[in-house]
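Notes for the one structure printed next.
Of the protein chains in this complex, one is absent; all others appear in place.
As written, the chain order gives the labels A and B, with residue 1 at the start of each chain.
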Amino acid sequence: MLYIFCPHCGLRSQNEFAYGGDATVKRPELNKEISDQDWDNFVYLRKSPRGKHLELWHHISGCRQWIKVERDTSTHEIFKTYKADELTE
Amino acid sequence: MSQDFRLNNIGMVNRNKKISFIFNGKKYFGYEGDTIASALIANGVHLVGRSFKYHRPRGFFGVGVDEPYAILQLERNNERDPNIRATEQEIFEGLEVKSVNCWPSVNFDIGAINNFLKMFFPAGFYYKTFMWPPSFWYKIYEPFIRMAAGFGEASIKHDKERYEHKYEYCDLLITGSGPSGLASAYAAAKNGARVILAEDKPRYGGSLLTSDVNIGNQTGIEWSEKIITELKSMSNVIVKNRSQVFGYYDHNMLVMSERISDHLPKTQKYLPKQRLWYIRAKEVLISSGSIERPLVFGNNDTPGVMLSSAAKEYMKVYGVLVGKKPLIFTNNDSGYETAIEFKKNGVNPLILDTRKEPSSDIITEAKNLGIEIKFSYVVVAAKGYKKVKSADIAKISDNKKDLSNIENIECDCICVSGFWTPSIHLASQSGNKSEFNEKIDAFIPKKSKQKENTIGSANGKFTLEETINEAFDKGYEVSNKITENNNKVSIPTVVEKKSTQHDKFWCVPLPKGKSYKRFLDFQNDVAVTDIELALREGFRSIEHVKRYTTLGMATDQGKTSNLNGLQLVSDIENKVVPQVGHTTFRPPYTPVSIGAIVGREVGKHSKPTRKSPMHEWHEKNKAVFVDAGVWLRPRYYKQGNETLFEASKREAKNVRKNVGVCDVTTLGKIDVKGPDAAEFLNRVYTNAWLKLPVGKARYGVMLREDGIVMDDGTTTRISENHYHMTTTTAQAANVLSHLEYYLQLVWPELNVNVVSTTEQWAGAAIAGPNSRALLMKLFPNTDVSNEGLPFMGYKEADLFGIPSKIYRISFSGELAYEVNVESDYGNFMWEKIIEVGKEFQIQPYGTEALSTLRIEMGHVAGSELDGRTIPHDASLEGLVSKKKDFIGKRSLSRSAFTKPDREKIVGVVPLDKTTSIPEGSYIVKDPKAKLPNPKLGHVSASCWSVEYDNPFSLAIIKDGKNMIGQKLFAMSPLKNKTIPVEIVSSHYVDPEGKRVRG
Partner (left out) sequence: MQKYSVFSLIKNAFSDHQNWEVAWKDPTPKKEYDVIIIGGGGHGLATAYYLAKEHNITNVAIIEKGWIGGGNVGRNTTIIRSNYMHDDNALFSEFGMDLWRKMSQDLNYNVMFSPRGIINLAHSDAQMNAYSRRGNSMRLNGIDAVLLNREEVQKLIPMADFSDNVRFPIFGGLMQPSAGTARHDAVAWGYARQADSMGVDIIQNCEVTGFDVTNGKILGLRTSRGDIKAKKVGLCVAGSTNILAEMLNMTLPIETHLLQACVSEPVKPLLDHVVTFGAGHFYCSQSDKGEMVMGGDLDGYNSYSQRGNLPTLQHVLTEGIAMFPFLSKLKMLRTWGGIMDMSMDGSPIIDKTHIDGLYLNCGWCYGGFKATPASGWTFAHTIAQDRVHELNAGYSLNRFNTGDLIDEKGLGTKTWIS
């Protein structure tokens, strides 16, 4: 079971969290013209690398904050975690 | 009672406590501390089972978790425990065990005919035959094979035992209490670390229990007892026996199963059978020791052939002789220790050593004791069917290829030692890639991937001195990283006999003209010829070999067979072992009870149950409940002998005619607060929210980004910056996460907070033409007139002194209100509504009536919004703003979502006005069309319309809006029904919505 450092609460077991997938997906701005392809890419394409992966976890049974976790998808090692407002660009 | 094979002056069992048990219907005696294996051996019983494939006789091969043979069925407390290892299970008064996989008895087993036909059953034979005629596989061949396979019989009764879970955190977890485990635990504990020391067996000490050594001027046993006693007394140490750490998972999470009452006669109330420990350790020291390897020769599976270390342990720990005429067959010094132990106990062993002229302390000692030793000698084959009676032995040439004349010598057991295999399972599970160590012909752990170190013989250290030194150092080193106490204890001196190099030879060649089976995997009957065949047929990867031959796939997971299998493959393929590689080690190290893994979440507790504050009232008033996710909701309130259908019709009718009350507490409720709350809602919902006045509610639909409807519900503006959102029961948690996602990650600039208030409020929906009159009585001080509280209006009011909230919203399509009070007052509110409502003929109604009411109104719910529908499909396109942007809007323009014949919700009425249409039916044009019959769409919900007194259904069908008025067919082949129907509007009752506004 993963041991995830919540930047708000500290080290907590994975069962307090819900997974949220690729953290690099950026929602297109509202009311902005966007091509069909770009929109569909936003909805359906995800980074799924073998190795370092920046992903979202939601501390649902804790502080209810979404956090960003940099984790290796082949070893499950966690390198670093971030608050939602970090690594925004 | 005499036990022919029990020794008097040796062993650790409690001679003062005799215990009787039953094996295969016959009563035997043993002593407290005996395992089934040791007790049976003491009684001279060696035949306990039959092998998987050939049904060859099976005895005891080992003395612990590595046992491939002695799998029995245990009976206790009128329960059956299949597949118990006799070498692990301790006896207790009244224990009953029996042999498995044999019929009619272990002594005479019909299945043994396979043994005579074994030439036709090589590895993988079943892939090559049983193919004709095609239908015979499933009908004839397979059932026969299934009957032959399997071991114990599972009971289908509920397991009455109790299993517990425990979470523990520690600085250092040490797996195994042999010399390295004890030494490192002691060093670390003295340095202030929080230590857990786990021992699989009942007794601590590991190899110290059976070896003739001296530590710090004490015998090994004395030293281990002293250390354990001290560790147990320390508050920073947890010491657990009968506890197997079986899995090493991510981020240093290890899992251990503790057998708490498996060895006790009767489970006391509240005493769990087993406890599963989830242990998060900062550091792990793996001191799980090593397992002796078998030597391979003809018929080496005959009962009486066993590991030499096991024979020694049976003597030293249990005071039991495995034979009185033992033959020791060894390629290293370990066999000598066993021989000396026999000799000391008055039994004359014969040693066959594969080595030519080895010399070491222990060999000299054996010679001095007068033990007969034959060097360069091998066992060619064991003789005897149900028990070893003699052995064919021969001298072997220096190149180990040629055998000289075969001699037959009498013996009643053959104790084999093919050197030692470190137990690297846990290290390997942790991600540590092992490396092959040529010196010991085995794999040892390489570089740690997690916070673990392997020590002692598990790390290939086979002298005690090395082990003790390494363990003390490691115990100090890893503990000091954590405690920084710098408290180092001194290392005791070790006296032991020095060993010499083992022989790399392990597999005896077949003598000319003989075709003895030489087994590698004893449980699955995998022999040398099977591996040879697999390689001959091109199954060259070790994984292919394993899968094709089933080597190492038995319940012992190849603890004694894997390495020999690897060596054989590398010999034949002319590769070195590391090139062949080994198959992956995965948890569990030993089989773990599924009950223990699951723990207490069984029966009614397998999932939580959520109940509304009014639950007891519902129960008292004969509610029949239905599961709504983990919530329990009243489905209907039974009066007399009513059926579901009758009751729900009565309840729904009463709503349409008088007034009804429904518990809506389960609906999700979310407080949305902040200056940007309106803007946020405007982005979340498809419709416009910026201009909703305070004190008004609005119905909204929210989408996922892919354009699919996620949820619907009403949201009310309580005050300028405060909104009360409701969600469906099913989606409550998802919607909250969804909102938090957008607020925290996408639009952090919005100043809005959301929090779930589902548990805060109890809710009652009051619906029907009499509802206003009732409300006037409930809230005499509040203006609830149509003007005072118009449709979609909201008011705070006083309910007999209790603050409450009134929302004028309707799901039933009637004039209706929803009253909320704080949860603690829920029951009070409910009782008041019922009490005051009596004069208006109020009745409670359940989800079934609720469903009827919404269906005939054409209101959509979960069965329509099933994760595949867009607003248009549910006729909600009117709520989709063309002006503003919102979550998922861009997806709605995709071609499949805008095509002219896109599905749309419609009403369906059977032409005969009497035949109900089963939910899940399909609408087709031609019921007799050839299959696959094109489907127009499906019936999502059905009810008996209480308004028109005929069946009515909702369906989502292609080009729905142009199908109204068409005569089609609803088909349910599952129920063998084809019903002519007419398509009508989905708004079957009050399409203009006059009632809700009235």
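Here, a residue touches a chain if its C-beta (ideal position, glycine included) is under 8 Å from a C-beta of that chain, and two chains touch if they have at least 3 such contacts.
Computed from a prediction, not measured in an experiment: that's the story for all the values here.
Considering the full assembly, A:M1 is the residue among A:M1, A:I34 or A:L87 that touches the omitted chain.
Shown as candidates are B:K226, B:K488 or B:R894; the residue that touches the absent chain is B:R894. The omitted chain makes contact with just one of the residues B:K128, B:K269, B:K512 or B:K882: B:K128. Within the complete assembly, B:P591 is the residue of B:G44, B:G94, B:P492 or B:P591 that touches the hidden chain. Residues touching the missing chain, restricted to subunit B, are 52, 79-83, 119-120, 122, 125-132, 134, 137-138, 142-143, 145-147, 149-159, 161, 163, 247, 249-250, 253, 255, 278, 429, 431, 515, 529, 533, 536-541, 543-544, 547-548, 553, 555, 557, 584, 586-588, 591-595, 597-599, 601-607, 609, 626-627, 704-708, 862-863, 866-868, 891, 894-897, 918-922, 924, 931-933, 935, 938, 971-975 (touch as defined at the top). Hidden from this view is one chain, which touches subunit A at 1-2, 14-15, 19, 21-22, 36-37, 40-41, 43-50, 53, 55, 71, 73-76.
As a convention for this text, only the chains that are shown with their structure count from here on.
With centres taken as mean Cα positions, subunit B sits 27 Å from subunit A. Chain contact summary for the complex, subunit B toward subunit A: residues 249-253, 278, 280, 431, 449, 683, 705-706, 733, 737, 740-741, 744-746, 748, 884-886, 890-891, 893-894.
Of all the residues in subunit A, the ones that touch subunit B in their complex are 1-3, 13, 18, 20, 27-28, 30-31, 34, 36, 39-40, 42-44, 56, 58, 60, 64-66, 75-76, 78, 84-85.
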